[in-house]
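Following: one structure in structure tokens, then a few remarks.
A single protein chain has been removed from this complex, and every other one stays in its place.
All chains are identified by letter, namely A and B, in their written order; residue positions are counted from 1 within each chain.
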């Protein structure tokens, strides 16, 4: 087994030499462009506190469900990866990870990790059981360097704007403190994610209402109160720099319901007694309501449907959520979103970015919707699809109906701060490859491809997410 | 931005030099073959009247929902594109189109338009805001030339046969006049499209029955009358040269119903009182009935399921149908068509060409059905899928189970007369590329690939659509 990491400058570019030459030039022109990250899961406190990362495993393994899931699939228990009730020895966690390195061959996780280990941390070799201790020590030493602290990395990564994901009841203290910190010049903005408040049959719904009542000062004991509180918090988020919201739902149904009916369901659910069909009607209305709010306050609406969360109940009970068993479902958009788009689809104030983990919907629904409705954009390939091949298939599937300028630009969606440049670089390389293929097959002038490549990493995501110039 | 149009002779062929060499030879051998167009939406009157086209926007923008939809998606109102109640200035329409030219980058619309502008009209530059007026004038001048009149273009395009799409109540006057015109030597044939008569819950159904009663002289007040009238009109269409029918439905269910039941539903619907489930049963029976008629009179049955028409009701109400918001749905074939295929699937008189806008059905259902039933052929990629990449994915998906000889040959399905040669050329290039890939990877002898390439543009569509030799 070769052990030396060797990130070719042409990695991920098309294999054909002539196409690769075009792609390499396209990529080179945007390789160092600032990173626009309008959707992700990094904690703003990381940058406020600017403390060194804890240890190599906490940095690269334990919190990253992309990494955990495949280790778990190969029989490594989640306890041994630091997710159990009792803490795991970080060195042991790293050893388990390193011993399974070859299990990641061919996966996007491997691409991101190789880039991170080599180009961010400066390691020379592939992880292995043999070098696990040495690499653990080397990464630990790297962590301790001042240049490895979060704020220095934020600069080094050339992050122009970083959006976090936040609960409406969050006080955004970290965001506000950062804004008031004269030593900090980066842009970190919150994203309004009201998922906890949408489903009256969810176990935590009533507690969530209490949190929101406290945060907003508006009584969420009624549906009207909940709506008013959400509106108030949106205003609060906007004042803190938010430009978008995000919503994860199982199905994309958005259907307006009668007010009295909503109050009846709200009251019943508060009393702990809501039927499945009532809960579904309530959820569908809330999605419509969120679109209505977006059309009024201009926050861009991101929609992530089609994920069955926590598929393996015993693992959820023992290790909690985000432990690698959220799973994609067949997902549909055109019929479920018809009423929402009837009411807001051509409203200039409204903007809707559609994501999917069911890639059949790219050519069948998402691109056709984005290719007609001014408000709709085809979101970047997400989660199970944010791989080199997933990105290529996405471009092949959506360009026909939506072109480039009704797509969202890349979204890293990551909790792994160190992986941000690697993830954006993968997208830039794959987009360069796709554009180069269009050039090489006479479908696009090369100069126009350069304009598009630049727009995809800058002007387009800024415009789609209303981030300003 | 480069402005010079430059249609490479190798455009759309595979990027690899060795494969491209093979593909270029395959394409060259069929590039000038006559066009067989067994399915489209050109009006026969265009060729009967042989008048110059109205203006550049009417020629290339306003009637083409492929073009309209992406302009609309970028915020251009349909009024500004000539679809409003009051006429738009054609020059302003062209300016709006030209200013959004880069929005089409990477789309099939762009491929067709570049080919048309350069190779049919003779422009040298990409449209842009800067050259909009010059190009509008240039195209206007081109329109005025005698060589640009429809009949001369029909010859120049080497159209061997052109099928139109016609309502059963149509008197086919244009077709008959063309047939009787001693100065006209082309072949333009009608296609029987009975969609208006299938759904007793559709708003226009009762009026349609009145039209058909008038056209056929058979009273459509009963279900039996409707069936008899349709049969009579099929005979009339056949006498006028028709070789096929076409049917667009939301779902492909085809289930025979009881005669008394059908009469009951028919009567109720005539009285304006039909339930959703009765209407569904009636529609499913009508699809079965159309197959029965095809098995008897030999008209090839084309089936286009899975499109949700007029998704955005406000746009429908204001601008009418065919304004860019028909959308694909997940679509299934094997179960819905089981009864129809039980009864007619192995009948030598019956022929069924299956189309889809849900490309997952190609490898899962359409190719497997075509790979068993003698009557079934896999229709060419349609609508949202009739792009270079869509055609490539189609061949990859259907060849495994259906080979080449259970596919339909290319269908342009266009209202845009000028785009016909561009669309057929795209198909010929992509098929040449696919065949060349098979040759280059040792899956097909090169000489056999040449036979197939020629059959795909000539013998095969002639045979599938019963067009004669």
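Note that in this section contacts are C-beta pairs under 8 Å (C-beta built on N, C-alpha and C of every residue); 3 or more make two chains touch, one makes a residue touch a chain.
All values reported here derive from a predicted model rather than from experimental measurement.
When you scan B:111, B:257 or B:341 for touch with the missing chain, the hit is B:341.
In the complete complex, the residue from A:84, A:122, A:330 or A:348 that touches the missing chain is A:330.
The omitted chain makes contact with just one of the residues A:54, A:308 or A:447: A:308. Taking the complete complex into account, A:111 is the one of A:26, A:59 or A:111 that touches the chain left out.
Listed by residue number, the positions of chain B touching the unshown chain are 14, 16, 18-19, 330, 332, 334-335, 338, 341-342, 345-346, 348, 360, 363-365, 367-374, 376, 396, 399-406, 437-438, 440-448, 451-452. Mapped onto chain A, contacts with the missing chain fall at residues 1-2, 6-8, 10-17, 69-70, 72-75, 102-108, 110-111, 126, 308, 311-315, 324-325, 327-330, 357-360, 384-385, 387-390, 393.
Here is the rule we use: only the chains that are shown with their structure count from here on.
The geometric centre of chain A is 40 Å away from that of chain B, both derived from CA atoms.
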